[in-house]
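One chain of protein is taken out of this complex; the other chains stay put.
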Amino acid sequence: MEEKAKDIITDEQQEYIINIGPQHPSTHGVMRLVVSLKGEFVLNVEPHIGYIHRGIEKMCESLTYPQIIHLTDRMDYLSAHINNEAVCLAVEKALEVDIPDRVKVIRTLMSELTRIQSHELFWASYGMDLGGQTCYFYGLRDREMVLDIFEETTGGRMIVSYNCPGGVMYDLHPNFRKRVKEFIKHFRKVLPEYDDILTNNVIFHGRTVGIGPLPLKEAIAYGITGPSGRASGFSCDVRKHEPYSAYDRVKFNEVLFTEGDSYHRYLARVEEMRESMDIIEQLIDNIPEGPYAVKMKPVIKLPEGEYYQRVETARGELGVFIISDGNKLPYRVKFRTPNFANLSVLNHLVKGFKIADLIAIFGSLDFVIPDIDR
Amino acid sequence: MRSIINYLKDIFWGVMSLLKGLKVTASYFWRPGAIVTEKYPENRKYLVMFERCKGELIMPHNDKNEHNCISCGICQMSCPNGSIEVIPKTIDTEDGKKKRILDKHIYRLGQCTFCGLCVKNCPTHALAFSTKFEHAVFNKALLIKVLNKPGSQLKKGVEQ
Amino acid sequence: MPFDIYDFTSFTKWIDTSLENAMSPFWTTVTEMAIAGVLFILFYAVVGLFLVYAERKVCAFVQNRLGPNRLGPYGIFQTIADLIKLLFKELIPIKNADRFLFNLAPYIVIIVNFMVLGAIPYAKGLHAIDFNIGIFYIIAVSSMSVIGVLLAGWSSNNKYSLIGAMRSGAQIVSYELSVGLSLITMVIFAGSMQLSVIVEAQRTGWFIFKGHIPAFIAFVIYIIAGTAETNRGPFDLAEAESELTAGYHTEYSGIKFAFFYLAEFINMFIVASIAATIFLGGWMPFHIGTWEGFNRIMDFVPPFIWYLGKTFFVIWVIMLFKWTFPRLRIDQLLTLEWKYLLPINLVNVLIMAFIVLMGWHF
Partner (left out) sequence: MKYDEFGDNESLELLRESGSNVLLTTIDDVINWGRKNSLWPLTFATSCCGIEMMQTGAPKHDFARFGMEVYRASPRQADVIVVAGTIVKKMAPVLKRLYDQMSEPKYVVAMGACTITGGPFFLHSYSVVNGVDKIIPVDVYIPGCPPRPQALLYGMLQLQRLIETQTIESRKKRNASHNY
């Protein structure tokens, strides 16, 4: 009997240790959180990563630049297009290629659509994490429309593999404009429903307002980027500060809040969907004519040196760092992925909150686990 | 007194927000027109896929059962994970020269990531994507396909 | 009254007397119990399976989907397939589990369900037991189902289960108060605890209409607390899927899991049917004042249909709750009970008592 008791109670302080994960509905993938509890209160959370470490950075060293792109798709699969864009921009920067305007606009449009579908999935899964299962279905219902747009143009639903160094793989489909407009019309209509179901719900407020607050100073110290950082007032939008592609020609607001709790992290994402729609509406009617890709050499060799390019994915700032030794294979590729940095703050946020809040905080940071492990 | 008013206010607004949510779900319940479900196995006869949809890699053949592949191996080289294997053979042509032609174009469907590099890089447009997606099998070995087998798909839409 | 053609009293009396003529009183009782038992098991299975199916369809329609539709017309045999599968699924013995309690827990939940089902009036005279303290009995017995949940959580040797069971314990203990008080409000109004008398008292109008605002408040509170007591969303903390995988029944598989699964739905049915009986007039048809023709037509609908209609309406509302609202946190759950529902309920009881005292009701 004593043997048994020892298993359950780990030490004198009577911490109750439970494993959340690797297989658990609310970890959104395979992530193990070792949670020490006292009653319902969380004392400590220890994230164990590596359950989906696939060695993407190492693999990149044995692949050519066009081949690397298909791996970045699978890193943060919800912002697949933006990841591709980051690598392409880095390669193009290194080669000093002039990219046609059409490509820039196409990439921006696709990035914003990617952002919308990613935030829709966030909305859906956050609702489900908190127990509102219908949110999940409404979010995915509308996401399907974006996936249709993707599939018609790129042939892939979520993993698009649409970018290539020098442009994009295929031209936009003739139906693209019509479909995007249809989607935006539909989405503007259903967003108020999202608000009715979740954003303004009193139970949802109770679950998220004031839960896991992250002050601005700590957000900067931990390097929290993306909507999570902006909810704390950290102005970190790469699109604004270091515009790439066609972001310098569109007007949009950087969604900033100061509270930094789960509710505002959630709100930042919902507001960003509106901003993204604004961006798309500004660009969709004046896509410049021109070629959809620059002719590149069949074997792309970067000149010797180090290249860095950062972009704003749906979850934060993605940095691509390439060291080239002049060969057709990169010498070293490093991805600064937003989720890995955002994960570091988890323990700091959840201390003293309840186990149900752990789920709310974890969900509000919107992790994609393969992006953490790479 | 104020606290009691606030207390009642809280309750009122709380209940109102809940009713709003209920309104949305209940209204969908009474609107069967909003159902968006596609009935997949029943609708497969008239299911139209997007033309660029990547279902599997094919090598289109024309009506004489000829394909465009010159067995240069570029697809094999551009494939990031080795799902394509080109096995060439040399034959003697009528005028006595040696010519390298395709013996087997092996495609491992279970490994393909549909990045599209092979199709894009093919110099002779010998490869294309078909929209067929029904590939589920019980036997893994069936996922290794030989693309240039006689009687495979007729050549169409390759010129694009 | 024409709807007395659907009176089952004489029918049951007839069965009783004919049985008594045939055998000794002891065997009469045994036979009657056996008949009632078989009928209830059938009723339990049919209602349980139907409710599982109904929930899947309701949630599908709410979520713009079709729901199960491949087995039989509109997929009505879906749950039968589920049942067959669960029957033949392996029952895994859990290492270090308290074997006896682990096996006992599902049965406790089921038995409690049966005990409550027997006390509900389904139509005039269609009643297994008509206690004169019917409401008291129902409150007492239905709160016992928490024992099953607690045992399941405790004996599973699983940390998630234990947390789920403890949550469920706290939840049911506190929400029992609200259920009791809101029913007491109506007992004050009706002046009786006997369910058949309460239903009979609603012949001239359902209590929710007769009882002014306090009855309506009591109804709302009863629905909320009843939902909480059945461990359904948004109060499904005991099995909160996103936190505790499956809560107290994480370790159960096969038919034992099916018992928990069914019991949850039968609990919902019980809560809804008590709400229908006490607030919405049970098997009484809907009457509007002096509209004789309308009332006459309503009378021709059998009382059992009325009863089921009302019950399923309440069930539908409870299902919508689950599919609309996010889950509460454990402390919010208790705050809702102790800070909001209980005070309101107490005031409500006072108001109701005052109304009854002054004779202000219809």
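Every chain is named by a letter (A, B and C) in the order it is written, and numbering of its residues begins at 1.
In this text, contacts are C-beta pairs under 8 Å (C-beta built on N, C-alpha and C of every residue); 3 or more make two chains touch, one makes a residue touch a chain.
Model, not experiment: these values are computed from the prediction.
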Displayed partners of the chain not shown (whole complex): A, B, C
Candidates A:His53, A:Lys328 or A:His348 - the one touching the absent chain: A:His53
Option from C:Thr28, C:Gln78 or C:Asn345 whose C-beta touches the chain left out: C:Gln78
Positions on chain C where the hidden chain makes contact: 56, 60, 63-71, 75, 78, 80-92, 241, 245-246, 249-254, 257
Chain not shown, touching residues in chain B: 35-41, 44, 47, 53, 56, 80-83, 108-114, 133-140, 142-143
Residues from chain A at the interface with the omitted partner, ascending: 22-25, 29-30, 50-56, 58-59, 62-63, 70-71, 73-74, 77-78, 121, 125, 136-137, 140-141, 143-144, 147, 157-159, 369-370
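Methods note: only the chains that are shown with their structure count from here on.
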Pair sharing more residue contacts (C-beta pairs) when A-B is set against B-C: A-B
Centre-to-centre distance between chain C and chain A (centres being mean Cα positions), rounded to whole Å: 45
Distance from chain B to chain A - Cα centre to Cα centre, in angstrom: 24
Approximate Å spacing (C-alpha centroids) for the pair chain B, chain C: 49
Junction residues of chain A - those touching two or more other chains: 134, 141, 197-198, 201, 203
Shared-contact residues (touching 2 or more other chains) in chain B: 18, 21, 24-25, 36
List of chain B residues in touch with chain C within their complex: 11, 18, 21-22, 24-26, 28-29, 32, 34-37, 39
Complex contact set, residues of chain B against chain A: 13-14, 17-18, 20-21, 23-25, 36, 50, 52-54, 78, 80, 113-117, 120-121, 129
Of all residues in chain C, those that touch chain B in their complex: 58, 61-66, 320-321, 323-325, 340, 344
